[in-house]
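Missing here: one protein chain of the complex. Every other protein chain is in place.
Lettered A, B and C in written order, each chain numbered from 1.
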């Protein structure tokens, strides 16, 4: 497959475009995903104002029209719920929940409806839908626009959770999510949107539930996700100078979880750090630690350790936010403390 | 203090009654918490239909009147949010979210407003409120009325989470919650409401953040909460015949967490099982395992283990629900497998 | 009314009677301790569900509420798997996994009873959006209670359906109470149908105990939806005979109110009207009474004799279509 450089957001855009071309039942809806497309002077090709608040859905309305790319009112319950209803009756909707921080106004439709209809109906329904949503700190967007709430979604049976870290992964995982027959929540880190990487031109899928070893090493395993994959890789590079080889496992999919890849790595390196920018309690970090402690107990030579944000909301001030998020230095120091 | 036998729901009722007598700024609101009190033929003393869907708030409107015991419309966002607004301006509201399963229609007011106002305002606000809500399986109430979602609340900084397991604890913890200056979520297991126990007549508080060793033992620690405390105690009684002495730690408060009591027990017994009826992923069960694995690593002689519900919604059919929830037998077998 | 043909009248009487018989029987079984969990009965509201669904085909959709048995039956779901579901048996409509509050039959266009008040509004927008996107003429009816009218989801759903001109009809079953809370207390609007203006859609309030009134109002609204002209709101005023759920002692009902309700029985009024006008005969009515009684008894028998689900086989199936 021919590849070329694409940004993370470009890769996401392309996955939607190719899937919408392939399958006419795929539609996209969300606040300003077309962006002013209903204004009279915005009619016609290319006449689109936003393509999503950070431009990720740019030009999709131009190609697919307003019947398949729908701006919505600020009514998350109703349009996320409409995605559930549409999915259970024949469409494959992609709904954009602008920031995951807004899940509190619409979560019922996700966790009690989308996630449970199939089970409650004894298997006589399926809900093939994707919710794309922004996560993460580093944007100085403060407490209500910077959270990484994927642990809450992962707690809920019936939904799948995916957190890509590179343009290549983002495209392949989003295509897989759109083709999947279950509700998938696709978490996009807003600070990664501008990141560039090689991405094949064609459509391809990366199966959900398969972690990716982004760097091999024998001395310690870092399990991580999203933006923290890059922090962890940077820390690993720094440590290589000291003769320490860290293995970096990128979860990619939180539910389903690739337990085997995680456990294989821990059994090989005997040491585990989970790096996650989210809050620590009842989280994916504790989840991975519990997995390793339960299933690879005899292999562990040091306490399984977490590097996370503190148990506090995300602060606004840049100096505070930088101290709040896990840093490369903290990761390096934590690795050193375990060797 | 004189004590007498009271049910779990009676103890909760009494805590509210005594706190409302003590402090005129304490009010109570929720769907049918008075229950038909606005009907003309319901005027006057004792003329109350429900006192909450399962009768827990019975007769409070009779004593405190309709200005302090308010029936609400089915508008959880607005009345839970009203509790946040009232708490930050001078009242101490108790809001009843009938079933925790309904949190998805109102969670924004809890986790983005109530939990974060103080931090976002740089400490210049406080939000002294309590949300009482029902949890738990065993009632044959199916997927949308049987969940135990406290892990999600515990993930969020800025709120406190409390899960009582006995009438005595329920009264003392609820009084503490009402007197607390932070937002507290008080999770009541619906199957425990009828349980009886000795309860002092006077007002007393059990401080938040203090776990309770409900049974001492040297061979293995079970950390548990809510209804599972009783299942675990029953399992411990069964095992005592085999000469196995299990220590049962009742968390009572999930956030703040009494790390010291948990760790002290694990350091003593060298073995840990967390018993929780909620779903397993990113949960309080993984949280406690991660705590022990991280902080008591060198003391553990066996893999820290979880006994939980499966990663599936709660089924309706009694035979399915019984198989879904952790059972005394499973707990016993798991203990035996670790010795 | 003149336009309702005999076949439809027979169908309507059968469905209403079947609902009533089913619900009365369920009340008895619950009292005997045979049915676990929460059970909310539809008896008294038959004219609403049946009057509206008279205009739907199997391809049309409905969303329902916690009080969903009547909607199921009106939409043509078989009472035997329904009853088995209430027992929690393996042969239930949802294999025993859903129970009364989640009873569903997507193939019949019944998108499920729902334990979350107001959740059906957004879902109905979804099947409406499907029909609009694929260009079919399927209509979705969203049933919701007076209590549900205060839930934010219903506001959002009505606004969304209106701006997108979705083929959805919102039917508010105003039975006077949300649990014990009278609608005059929980609802600020004078008529719930007054809210239609907030969404620029037609609104009407009708007598929900009068099958013919419901039938006529629904005809206009469903026709409008089918033609792609957008949603409507119909408020149907009525009552429920039983408590909020089984076990509710109904202290908030006065005896006068109960008597008033009995005097407005929707099935009796229907019968009186069709008999007076000679549209149906006593024999036809008696035939249906016997038939529906038999159907319900067979359903109970079916449920009683059905096996329990086997946890080892089904406890964790149906969570996902695929989960590696």
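Brief remarks follow.
Just so it is clear, contacts are C-beta pairs under 8 Å (C-beta built on N, C-alpha and C of every residue); 3 or more make two chains touch, one makes a residue touch a chain.
In this text the structure is predicted, and so the values were computed from the model without any measurement.
Hidden chain, full complex: it touches shown chains A, B, C.
Of the options C:185, C:308 or C:323, the residue whose C-beta touches the omitted chain is C:185.
Shown as candidates are C:17, C:89 or C:195; the residue that touches the absent chain is C:195.
Of A:53, A:205 or A:302, it is A:53 that touches the chain left out of the display.
Taking the complete complex into account, B:117 is the one of B:37, B:117, B:174 or B:331 that touches the chain left out. Against the chain not shown here, chain B presents residues 25, 27, 67-68, 70, 72-73, 75, 77-91, 93, 105, 108-109, 112-113, 117-126, 128, 157-158, 160, 180-182, 207-209, 256. Think of the hidden chain as still there; on chain A it touches residues 31-32, 35-36, 38-39, 41-42, 49-50, 53, 71-75, 77-78, 101-102, 104-105, 139-145, 310-313, 315-320, 322-324.
The missing chain lies against chain C, touching residues 150-156, 158-159, 162-163, 185-190, 194-195, 197-201.
Note that only the chains that are shown with their structure count from here on.
Using the mean of the Cα atoms as each chain's centre, the chain most removed from chain C is A. A straight line joining the Cα centres of chain B and chain C is 35 Å long.
Here the spacing of chain A and chain C, counted between their Cα centres, is 39 Å. Of all residues in chain C, those that touch two or more other chains are 92, 94, 96-98, 102, 114-116, 152-153, 319.
Multi-chain contact residues, meaning those touching two or more other chains, occur in chain B at positions 77, 101-102, 104-105, 142-144, 310-313, 315-316.
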